[in-house]
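The next block holds one structure in the form of structure tokens; read it before the comments.
Missing here is one protein chain; the remaining ones are kept as they sit in the complex.
Naming follows writing order (A and B), and every chain is counted from residue 1.
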């Protein structure tokens, strides 16, 4: 396993260089659906972080017992269990939020991000590495989600975390909190991230 | 008549008004990934429609027969161990997510084997997409929507039957096909366009998706319009209390 990245590398990679949303284009469904405000976005990010961490740790613990053709079954079983737990907890302690998020919490099960991390990292590396990978990826996911939510909430409602930020003369761009706003915001931000990447690589070539 | 109207409105809502891709954002991965060529997009759409219908059939059956409190199968089995009163209250909805995802995964497997064996032509057109579909959010989303209309309702008469559930799933798949085929048509044209480098690929697809979503927003309200035309809401005249009711009111005051 000499060529596998270390725990710290995994953690750092997840945040920006291999950001799940902007770089790998994984988990776009929840990214678009719950990013119309900071509160749902952060709740979603925390739920994904919980599921990702638990799934990665469990997968890593049993990685030596796994048979290749059964691994997807085991991953799915693990993920579905932890998603159910997260969903029950939200319904019990954050009832309004769980109503707002609706079906998007159970849809974490089919979020490619988690099964991809189980496959790429957790089924090959130690528990500690898998956990730090999960934290890094979850942080990256949360960062992406909150960047989109920031843009959409501020332009769409003039508020941030439910607190008025722009003057009340601001004509709320309602379209930003509606579905089209999600697509367009993510498209523009993705273009921006790509552009920064291109500029950086050009500069390093010139140097 | 009412039932037919209901079915029609569910179909209209699922396919156009609340389009799975452009309103609920499910199935974005294939929408961005497999929308380069119209034929591929259409094949993917057909595969999703096919699997979503089968998954809805299975999940409706499991939900009503096993998962909900008082479901025939679970209470029958529990009847051997528990008193009748408790057996009728067995609530297995906590297992629903696990059950659905495995129902989807296994139905995808079966569909793939079946289609490959008996319809080789069909398999050639969309068989390659079948394994990808397991992790397509649209399928699980349809199952969850059906479940929310069975479990979450206040009174049993409102719970969705198999007809409504299948309509939602099938037309959800049709809506997915419509969205992805339109998208692929636009992307074929984009090949010859001069797109700024950072926006090539996923970014421009998402922005076009946004414009499509904007266009599909125009369908909002069509369903309530149709409902009002066919079944007019009570007007002021027929709301005024009937004399008999007024009498009862007077009596109870007394």
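In this section, a contact is a pair of C-beta atoms (placed from the backbone, for glycine too) under 8 Å apart; a residue touches a chain by one contact, two chains touch by 3 or more.
Keep this in mind: contacts and distances are computed from a predicted model.
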| item | value |
| --- | --- |
| Name of the absent chain as recorded in UniProt (options "Ion-translocating oxidoreductase complex subunit G", "Biotin synthase", "Phosphate ABC transporter ATP-binding protein PstB" or "Dihydroorotate dehydrogenase B (NAD(+)), electron transfer subunit") | "Ion-translocating oxidoreductase complex subunit G" |
| Touch criterion as defined above, residue of A:19, A:84, A:137 or A:185 at the omitted chain | A:84 |
| Full-complex contact with the absent chain, from B:70, B:120 or B:221 | B:221 |
| Those residues of chain B which, in the complete complex, touch the missing chain | 2, 18, 91, 94-95, 98, 154-155, 157-158, 220-221, 223-224, 227, 233-236, 238-242, 244-245, 248-249, 252-253 |
| Residues in chain A touching the chain absent from view | 36, 62, 65-67, 70, 73-74, 77-78, 81, 84-85, 88-89, 91-93, 95, 99, 156-157, 172, 174, 177-178 |
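Note that in this section only the chains that are shown with their structure count from here on.
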| item | value |
| --- | --- |
| Chain centre separation (chain A, chain B; CA means) in Å | 24 |
| Chain A-facing residues of chain B, complex | 22-29, 32, 94-95, 97-98, 101-102, 105, 134-137, 139-141, 144-145, 148, 196-199, 202-207, 209-211, 213-214, 217 |
| Residues on chain A engaged by chain B in the complex (per definition of touch) | 25, 28-29, 32-33, 73, 76-77, 80-81, 83-84, 87-88, 103, 106-107, 109-112, 115, 175, 178-184, 186-188, 190-192, 194-195, 197-198 |
